[in-house]
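Once you've had a glance at the structure underneath, I'll fire off some questions.
Note that one protein chain is taken out, while the other chains of the complex remain in position.
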Amino acid sequence: MKSLKIISIIILIVALACVPVVIKKDSIITLLIMILLYVILATSWNILGGYTGQTSLGHAAFFGLGSLVTRLLWIKGVHILPSILAGSLLAVAFALLIGAPAFRLKGVYFAIGTLALAEILNVTVGNMFPEISSLPVKELVAYQLAPRYYAILGMAVFVVGCSYLLVNSRVGLGMMAVREQEDAAESLGVSALKHKLIALGVSAFFTGLAGGAFAFYHVGYYYQYPFSPSWSLDMLTMVYIGGQGTILGPIIGAVFFVVLRQYLVLNVGEYHMIIFGVLFILVVLFLPGGIVSLWSRLQKALFRRSKSNAIKRSPDVEG
Amino acid sequence: MLKVNNVNAFYGDLQALWGISLEINDGELVALVGPNGAGKTTTLKVITGLLPYASGMVNFNAHDLHRMPSHKIVEFGISQVPEGGRVFAGMTVLENLELGAFVSTARKVKDQTLKWVFEIFPRLQERKGQQAGTLSGGERQMLAIGRALMSKPKLLLLDEPSFGLAPILVQQMFEMIAEINRQGVTVLLVEQNVRAALELAQRAYVIENGRVVGEGKGDSLLSFESIRAAYLG
Partner (left out) sequence: MIEAVAQNLVIGILLGALYGLAAVGIAMVFGVTKFLNVAHGELLMFGGYATFWLFNLLGLDPFLSLPLTILFLLLIGVVLYQLLFVRMVKLPEEEKIKNTMLIGFGLTLILQNIALNLWTANDRGVTTSYASEAFTWLGVRFPYVRLAGLVISLVCLFALQQFLRKTYIGKAIRATTEDWEAASLVGIDVHKVYLISFLLGTALAGVAGALVLVSYSVSPSIGLHWTLKSLIVMVLGGVGNFMGTFVGGILLGATESATAFFISGNYREVVGLILFLLILIFKPQGLFGAKER
């Protein structure tokens, strides 16, 4: 079973790698780049939000910082790769700086606190860099879609892969323990703060990478744009729709999110946001575990029907 | 008065009650005893509608209580004192009691009922302006029972009223419960304090692992392992 999974993943990656060679339509490659970018964002957010249970509404800060630093360095002539790395590291530094005080807040307070924090950066960056960031002529001329595609594909594979490894490690177990019952975890010797900080750092790093990819990909954009809170909300949305706390969930959520939005924009025009909102609400109401849970629900439904009056041993329930 | 027939109840996928049946007649004081986690509180939750049941029947004075919301069940005359009392800590004793008479039938006669409750629990009258959260454990329990009485219940469900109380208070508590029963309120008493419960009640059911395993008067119940353990242990 497991080898089947690995083989299918490899086939998928190879197939994706072949796309620019086989398909010459720029719009398809652009769409895939968007999907991959959102996959990275969703997967990153999920590490802190889905696995560690800390709902952040401020991830746009990391996305923004990553893109800002990357762009500024790259325009100055630094090679793109160290630029992206620098951007991501700054995002992590910022995350760790605010991490300890931020985690004094719990639940809703943490969410609103991160939102406020990201807004501070949003407004500040908007004031310091109000202009559009344009590429120098040298880069404009040399602009090609393919290298961007491969860069972001590589990034996506890296991020998803690391996410998988992290989640299946001891640290990952600790993170999930913190999510389920923080106090109980503490009493078992699992340092809640340490695990939250690790999750935050990793999450910020990956989100920063995405920011760097964003800066690499776009020809021109407002420096402030990646700091917009809508990015944070999108990340949260994708993860919940796809299924939080799973590896596959954010990926499905991202694909669903981007493709659906594209489809609606093209076909329904002005009302696309309304329909999107309605669909989103429907998923929240009727699929609380996300799309990923559809599969397990189907299994359960079929399973229950075929079983006839099974006697289940019930452990002692509170009486 | 109350007929519970073959009720099965689940917490999600976990079955908690297996074919529970019991009967309470007008004016009785019946006890429901059993070890921790046996399903006593769950049974009460099923009766008062806090937990829906999957199959079986709960009948109160010929009314089928299936799928009835909890607040409606109170209107029919069943009132529960949940485990720990769960008084409204941020409100005064008086406000707690007044809220107990929330249902319209009780609201009309609120003042009379209040007098009655104060007779049974004079301590509450002394403390009527005090915030419920500042009361002692025993007083809070009294308040919880008083609050439940405010709805003029025909059937009063008590979930471990003696829990956490000092032994002297436990004695007083049970005396008050007996008095309430004498004044015409049918009582279903869930208790871990088996000895006191069996002394107090006319009849008792024994529940273990979500099943009713016995019924009878005090002595006949001693044959059950768990009961004996409770007496000797």
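A and B label the chains in the order they appear, each numbered from 1.
By definition in this document, contacts are C-beta pairs under 8 Å (C-beta built on N, C-alpha and C of every residue); 3 or more make two chains touch, one makes a residue touch a chain.
Just so you know, these numbers come straight off a predicted model, no measurement behind them.
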Omitted-chain contact residue, chosen from B:Met91, B:Ile120, B:Leu169 or B:Val213: B:Met91
Selected from B:Gln15, B:Thr43, B:Ser151 or B:Asn193 as touching the chain missing from the view: B:Ser151
Of B:Asn25, B:Ser70, B:Gln112 or B:Ser136, the residue in touch with the unshown chain: B:Ser70
Given A:Ser27, A:Asn127, A:Gln144 or A:Asn267, the one touching the chain that is not displayed: A:Asn127
Omitted-chain contact residue, chosen from B:Tyr11, B:Phe102, B:Phe118 or B:Phe163: B:Phe102
Residues in chain B touching the chain absent from view: 48-50, 69-71, 74-75, 79-80, 82, 86-91, 95, 98-100, 102-103, 106-107, 147-148, 150-151
In chain A, positions touching the absent partner: 55, 101, 104-109, 111-113, 115-117, 119-120, 123-124, 127, 229, 233, 236-237, 240, 270-271, 273-274, 276-278, 280-281, 284-285, 288
